[in-house]
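One chain of protein is taken out of this complex; the other chains stay put.
Each chain gets a letter, A, B and C, in the order it is written, and its residues are counted from 1.
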Amino acid sequence: MSGNSFGTIFKITSFGESHGPALGVVIDGVPPLLEISASDIQFELNRRKPGQSKITTQRKEGDTVQILSGIFEGKTTGTPIGLLILNEGHRSADYEEIKNILRPGHADFVYLKKYGIRDHRGGGRASGRETVARVAAGAIAKKILNQHKINILAYTLAIGDIYAKKMDYATIENNPVRCPDPQAAKLMEEKIEEVKKNQDSIGGIIEAIVHGCPAGLGDPVFDKLDAKLAHALMSIGSTKGVEFGEGFKVSKLLGSQNNDKYYIDGDKVKTFSNHTGGIAGGISTGENIILRVAIKPTASISQPQQTITTDGKQTTAEIAGRHDPCICPRAVPVVEAMIAITLVDALLQQKTIQQ
Amino acid sequence: MSGNSFGTIFKITSFGESHGPALGVVIDGVPPLLEISASDIQFELNRRKPGQSKITTQRKEGDTVQILSGIFEGKTTGTPIGLLILNEGHRSADYEEIKNILRPGHADFVYLKKYGIRDHRGGGRASGRETVARVAAGAIAKKILNQHKINILAYTLAIGDIYAKKMDYATIENNPVRCPDPQAAKLMEEKIEEVKKNQDSIGGIIEAIVHGCPAGLGDPVFDKLDAKLAHALMSIGSTKGVEFGEGFKVSKLLGSQNNDKYYIDGDKVKTFSNHTGGIAGGISTGENIILRVAIKPTASISQPQQTITTDGKQTTAEIAGRHDPCICPRAVPVVEAMIAITLVDALLQQKTIQQ
Amino acid sequence: MSGNSFGTIFKITSFGESHGPALGVVIDGVPPLLEISASDIQFELNRRKPGQSKITTQRKEGDTVQILSGIFEGKTTGTPIGLLILNEGHRSADYEEIKNILRPGHADFVYLKKYGIRDHRGGGRASGRETVARVAAGAIAKKILNQHKINILAYTLAIGDIYAKKMDYATIENNPVRCPDPQAAKLMEEKIEEVKKNQDSIGGIIEAIVHGCPAGLGDPVFDKLDAKLAHALMSIGSTKGVEFGEGFKVSKLLGSQNNDKYYIDGDKVKTFSNHTGGIAGGISTGENIILRVAIKPTASISQPQQTITTDGKQTTAEIAGRHDPCICPRAVPVVEAMIAITLVDALLQQKTIQQ
Partner (left out) sequence: MSGNSFGTIFKITSFGESHGPALGVVIDGVPPLLEISASDIQFELNRRKPGQSKITTQRKEGDTVQILSGIFEGKTTGTPIGLLILNEGHRSADYEEIKNILRPGHADFVYLKKYGIRDHRGGGRASGRETVARVAAGAIAKKILNQHKINILAYTLAIGDIYAKKMDYATIENNPVRCPDPQAAKLMEEKIEEVKKNQDSIGGIIEAIVHGCPAGLGDPVFDKLDAKLAHALMSIGSTKGVEFGEGFKVSKLLGSQNNDKYYIDGDKVKTFSNHTGGIAGGISTGENIILRVAIKPTASISQPQQTITTDGKQTTAEIAGRHDPCICPRAVPVVEAMIAITLVDALLQQKTIQQ
């Protein structure tokens, strides 16, 4: 393979299995003289951490980041930043009894087909735990974006049939679902608890808005900004779809409705609408970038499911362990991280063509 | 930039503007001893060509491919294949009068912001004409996939509110919309004609199915097969969303509904359902790959639209020229091409880890 | 394979065989608004062209460049530049009779082993003709370097035992050997003529000096500037060695001799010596970059050589055709081109870490 690096200039390389000694990430191409502390990274890791509320997994993971390189006396030096998060509190024993079972909705079968071997402890590399590396790298990307006054905000837009209607962004972190509509958040929380009681899980939609992204980022024709973002976001394990601006609704729109018309506001070019979601022709327009990600229901559910063993016998899987009935709340910082990583790479690449 | 290459092993590099002398593509990494003729490539180019019916643009483009390298006595040699398609019959004059106008829905503004200069003739590099290079490269990718009995089928699933309901794949190429449901196709055709009469355009959804893809393709964690496909498909100019299997519907599903359960069929591992769309954990499962692409309404419409000039004056754009009222029919072979290119790259990469 | 691209930001992709329709190169990542004309490129191609003197091959090749994309109204647009050089005046018939012969010193055998097929006409992709694409791309790289007042000068340092002793750079283009020492040039010319008369060929050393390269280029630890230059230069078909500064002589030096000591000249940091050749720790020091390339004797010689046929029979190769008795004079612009391409890429990458 060799699919564990992402980015061209700002390039991350991740490693580690859910039940091995550690997860880690190397971030190369970080400009020097950027102030970064372990707590900057820890802040984001804590947002992703299990056990934040009763609607997330009750696993205990310290998720404490260690900085191994690339930062000297509080500042980046331009050399690669190595970050390490030790695995703690994992219960490999939970997985011993299902080591020969192909869990429905999981990657057990395909890893076996692809590699002829798999680390069966908790999904190994295919575990959602892998995203801890993304969030750690994303924290550094966000520091760079902050310098440029670019701000990323992701949140739960929908869980099942419940959609956020009011967009009160200030309240996102005030509820365990990370939803900007406090009333919808309440309903979502109840829904997730109900699903959990039924030993089941549920999907949702995460929306993200990027404020302050300058016009000009993205590299047509193959590395368009939306193409790179789609790549980044689809690489998150639970994603089944990505859309920008009007997204799939464009199929029902006329050109006269969908085209964003220009006007002049002082000395700025603006558009009356933002149907395109802040990216046109694969390049950022300067308006807010708006995208949505479809998140599938967690594969791990404890109710019995019909399946087979690795040696082809019929069996029933009952997945013990402590799993998220809905991964959306914890996927929000992961979505933000992947957007941040992609934007920084585009931002740094754009410097190469500027006078 | 440098965003004009795609792929790691099977790597394509494209160049050319809509109104320059030619479009071209270099395909590197093609295995040797593959039989390829110009007519293999021409066949696919003709499917994309303008003027195929009254619901596509009436522009005349010969789109004749020239093979410049990499094929010797009818076979690939392992060296890079250079393909050239001369631009013919373009009317640059059509664009002279709008050279200073920022066309709504187009990339005029962002190219100017990004590069400080733009080729205003017909969109230049941002023109849909760029996709001719993708289709040419895709034709070669399809030849390789054919050897492995992998078959890609894309078609128009929806135009506006009209959805294909019957999936009679054999009829796809029998109607100008490339829809597998002849009745829906008729309605779609009428809808497009109506829209065209109103000097407007309309969007749609293209669906694609890959039959025969073996299990094991895709390189987690960042180069998952769905992530690479999303990258490839989002890089097509008119795409606003990509989804796999249940796609955005997963937001409403429970884990117990969405998980595909395994059973044994003879010596084969199968699943009762294919909600995941043939890719799990970023790796192909061996089931059909199913995906959908949201296609926006063509930006070029001839009805007057409010906009501004490059020097900031209010004006009205009336885009002359001959444009597609709906790009879906001609985008079908482009979607197939990008899928083919992505799959071949994954297929060749998979060889590197096999015993 | 897929080894026909070079560079990360300034990225070239080359294609074409010596006896196919054309050679070509796509140059991606060129900053916009750079003034480039066909004659800028033609100037460099003419320096590489056959038939410049009686000591080079007498083949006639027009080597006229066509610009296919990326340049609009005399300026680069930031989109990929496609360049095409049609093959003319090749005599494929010259090669018909040796199509089954493995020519000593050529790549015939290895191409057959690697690909299982080869284009036998004049070496196909392995022909020195491939370097025409490098020189064309290098011409564009040089334009960018000129803006930064970086200047590359390559020349023939040695042919056989004859070494340039006086370094009168102004005279380099005044003699057919491209040697900065007019007296040595005379002797070299006579040597080459003598070798040619004997149906033989001879090797040499090309030296290059880069003036004006700023300190700071190169990306440790793997993409050090000297590592990238070595990669670039060793990829030229006739190169057998590359060295920087004192080069292989360092094996005989003491640290106290080899270390360049610093002093202050006004507000500038300078070194008393430049043993390191302008690159330390893989990063340019700001002093002149100095390197040398070992060029092997042309493989094509017309005297009879013992060899075998592709079906394993003993035979004698007498290579007709018109070949260079010494490739150094024509390799000089190729060496310059590869240095230029490498430096521009490093220069543009360096922009990504600057404040």
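The rule we apply is simple: contacts are C-beta pairs under 8 Å (C-beta built on N, C-alpha and C of every residue); 3 or more make two chains touch, one makes a residue touch a chain.
Given the structure is predicted, the values throughout are model-derived calculations rather than measurements.
S.K.: Hey, which of C:78, C:138 or C:297 is the one touching the hidden chain?
M.R.: Touching the chain that is not displayed is residue C:297.
S.K.: Taking the entire complex into account, which one of C:176, C:282 or C:321 touches the absent chain?
M.R.: Answering carefully, the residue with contact to the hidden chain is C:282.
S.K.: Among C:61, C:181, C:226 or C:336, which residue is in contact with the omitted chain in the full complex?
M.R.: C:226
S.K.: Check each of A:79, A:273 or A:309 against the chain that is not shown and name the one that touches it.
M.R.: That would be A:79, which touches the missing chain.
S.K.: On chain B, what residues meet the omitted chain?
M.R.: Interface with the chain not displayed, on the chain B side: 8-9, 29, 31-33, 78-79, 220, 348-349, 351-355.
S.K.: Which positions on chain A touch the chain that was left off?
M.R.: Residues touching the hidden chain, for chain A, are 1-5, 7-11, 13-17, 20-24, 26, 28-29, 32-33, 66-70, 72, 75, 77-82, 84, 114-119, 124-125.
S.K.: If the hidden chain were put back, which residues of chain C would touch it?
M.R.: Touching the missing chain: residues 1-6, 14, 102, 104-107, 109-111, 113-116, 125-126, 130, 158-161, 195, 200-205, 215-224, 226-235, 237, 239-264, 267, 269, 271, 276-277, 280-286, 292, 294-301, 303, 305-308, 312-314, 349-350, 352-353, 355.
Just so it is clear, only the chains that are shown with their structure count from here on.
S.K.: Can you figure out the chain closest to the middle, judged by Cα centres?
M.R.: Of all chains shown, the one whose C-alpha centre lies nearest the global C-alpha mean is B.
S.K.: Would you mind working out whether chain A and chain B touch using mostly the same residue numbers, over half shared, or mostly different ones?
M.R.: Chain A vs chain B: same; shared/all numbers exceeds half.
S.K.: Per the centroid of Cα atoms for each chain, what is the distance between chain A and chain C, given in Å?
M.R.: The separation of the two C-alpha centroids amounts to 46 Å.
S.K.: Distance from the CA centroid of chain B to that of chain C, rounded to the nearest Å?
M.R.: 39
S.K.: Counting only Cα atoms for the centres, state how far chain A is from chain B in Å.
M.R.: 26
S.K.: Identify all positions of chain B at which a residue touches two or more other chains, and write them in rising order.
M.R.: 1-5, 14, 114-116, 125
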